[in-house]
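What follows is a set of notes on a single structure, which appears directly below.
After this line comes chain A, so read on.
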Amino acid sequence: MEHTNTPVGGGRISRRTMLAGSGLAVLSAALLTACGPGGSALPAASSGGSGLVAKAGGTLRIARPPASKAETLDPASSLSAYEYLGALYNRLVRLDDAGTVQPDLAESWETSKDALTWTFHLRRGVTWHDGKPFTAQDVVHTIQHMLDPNTKSPQAGVLAPFINAKAATAKDDVTLVVALSSPNAEFASLMTGYNCYIIPNGSAATIGQSGIGTGPFKLASFTAAGPGKIVRNDAYFGTKPKLDAIEFSSIPDTQARVNALLAGQVDLISQTNLDYATSQTVMASSIATVSSVKNAQWYTVPMLNTSAEFKDKRVRLALAHAYNPKDVMQLAVHGSGTIARNNPVPPTEAYHLDYGLDYDPEKSKSLLKQAGHDSTALDIWTSTYDSVLTPLALALKGSVEGSGFTLNVKTSAADSYYTDVWMKKPLMTSYWYTGRPIDQLLNQIFRSGSSYNENAYANPAFDKILDTARATVDDAKRKTLYQDAQKFLMDDGGSLTPFFADRLVGLSKKVAGYKEHGFEFDYISIGLVA
Partner candidate 1 sequence: MTATQSEHLAIDIQNLDVAYMAGTRQVNVLQGVNLALRPGEVLGLVGESGSGKSTLAGILLASLRTSSFIARGTVHVAGADVFKLKGKGLRDFRASQVALVPQNAGAALTPTMRIADQLAEAFRSDDASTATRAARRSRAIELLRLVRLPNPAAALDKYPHQFSGGQQQRIGIAMALAARPAILVLDEPTTGLDVVTQAAILDTLSRLHAELGMAMVLVSHDLGVIDKMCTHVAVLRQGKVVESGPTKDVLAHPSHPYTRGLLASVPRINAPGIPPSLDDAVIDAYERGETLPAAESAVYERTAPVGTPPVLTVRGLTVDYNRKPHGAPTVLDVDLDVHAGEIVALVGESGSGKSTIANVIAGLQGTKAGVLTLDGETELAATVPRRAKAVRRAIQIIFQNADTSLNPRQTVRDAVNRPLRLFGIRGSSVEAALADVDLPGSFAQRLPGQLSGGQRQRVGIARAVAAGPSLVLADEIVSALDVSVQSSILRLMDRLAREKDLGFLFITHDLAVVRAIADRVVVLYLGRIVEEGTVDEIFGSISHPYTRLLLDAVIELGDDHASAPAPGQDEVPDGPPEQGCPFASRCPLVMDVCRTVRPPVVPVSATHSIRCHAPLNNLRLDLAESATGLV
Partner candidate 2 sequence: MFTRFVAPRLGWAIATIVLSTVLVFSAMQALPGDAATQILGQNATPEAVATLRRQLGLDQAPVARFVTWLGHALTGNFGTSLVSGQAVGPEVGRALLNTSFLAGVTILVGFSLAMVLGLVAGLFRDRWPDALISTVALVGMSVPEFIVATLLVLAFSITIPLFPAVVVAGQNATIGQLLPSMPLPALSLMFVAAAYIIRMMRTSVIDVMESDFVHTARLKGITTGRLVIRHVVPSAVLPTLNVVAMNIAWLIGGVVVVESIFNYPGMGSLMIRSVQSRDLPTILLITVIGAVTFVACNLLADLAATFLNPRLRYPRNSK
């Protein structure tokens, strides 16, 4: 299975099910559950994973979803092997689960008043896996590599507007200075992206295979779309990981991954949001369980603003008011999530604004009337790409009945969904991982002309707010600006987001200390139960 889109880059980790594969899921899951006790209680696990403490040592086996034959260990690449990155490399800074920026290779950083010049003070005594010392030059090289057009890094799109290849300079071995071409007070947070892992100076050409980083694990073996292994890095500067090693195997078919877990062949299924029913199956088993990552999945229904159907703001708003989110969330994910009120920023996010467009059939009807339709019939596209997309579409279809809207569900092959439907069909279901820095979220997905702008939303006024926000160094002021942006976006009918869903992760009962949020996976504390 290839990533037809740059999944992680889009924050959408490809879980394409193959033509035959996808379906196969079918019975197995069914029958598997049949054998277990079952029951429809929601997963009890919290984002803290099983409360147990991990023992030192042991090897964890992780099953990975379909990967491209062309996948690489180069963090900047759109085809980077996501699971390896956090274990092999470090970034300058990382995000904690509250969405605030934390030190990593940079111990501290500051920005000038005009938010144009950033200075990072780097950690001392850090060595690469090959023993060489870590210096500011490495970071300079990394940034140049990231911005190099040939790298085709998704992060380049995020950074390019305000930074160029020459922007970063090493003041000394432990001091990095970045001069932005336009002010950005959120620069630090934008360096938390998982494409921003730091690679050794001059390694651009080789990093894809060598995987030499500063991280808690060293590369033992790696095959694209195949099995691989990493072992503990005893020279790691931070807390040493519990595990001796992690073995990765690539299992394209979702159901096969689940089977592997249930058969005790793997300990954890990464990047796989189990659908409600499968989670039931897993929980029914004696050796595996389910852990849920709160609000990790952002389910959204892009309305192509450039399309005849949605070029009128009132129609977009009408649709946003036409459905009952409670019903939709209940039907689509059995209530395991948080109603979003069409706000693309999750409530757990520090910059979240408690505002939204709520269910209001009358308002919807009148808006539609003003737009000049008594009723309108639309096709809503979906796919087996993600297990929630189709239920979501069906739930919406049902929920808008009686309003002015009639939705006809159309399915597309999973493999061509993000090439033939996404950004092409007026109305479709889509999803992202949450955990992006607010600035990246709003710029990447809603700014005019961004390559991820799936609503084709374009409003200079909105872009203006974002620019001002970036230029605003005062945190409090900046926060209100980003919140204004959210409100503006919603009132402009820029986003249709019914709910954020918890990600249901299947893992073995032998696993302890599992923690995950956004794009952050805790490789340090995860281990096997004593």
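Going forward, a contact is a pair of C-beta atoms (placed from the backbone, for glycine too) under 8 Å apart; a residue touches a chain by one contact, two chains touch by 3 or more; residues count from 1.
Selection rule: all candidates are chains of the complex that A comes from, given by their letters.
Just so it is clear, the structure is predicted and the values come from calculations on it, not from any experiment.
Engineer: All of 1 or 2 sit in the same complex as chain A; which one actually touches it?
Structural biologist: Contact with chain A is made by candidate 2.
Engineer: What does chain A use to touch candidate 2 in their complex?
Structural biologist: It comes out as residues 1-7, 9-10, 16, 18-21, 23-24, 26-28, 31-32, 35, 61, 63, 66, 68-70, 78, 152, 154, 223-227, 249-253, 255-257, 259-260, 262-266, 285, 415-416, 418-420, 422, 451-452.
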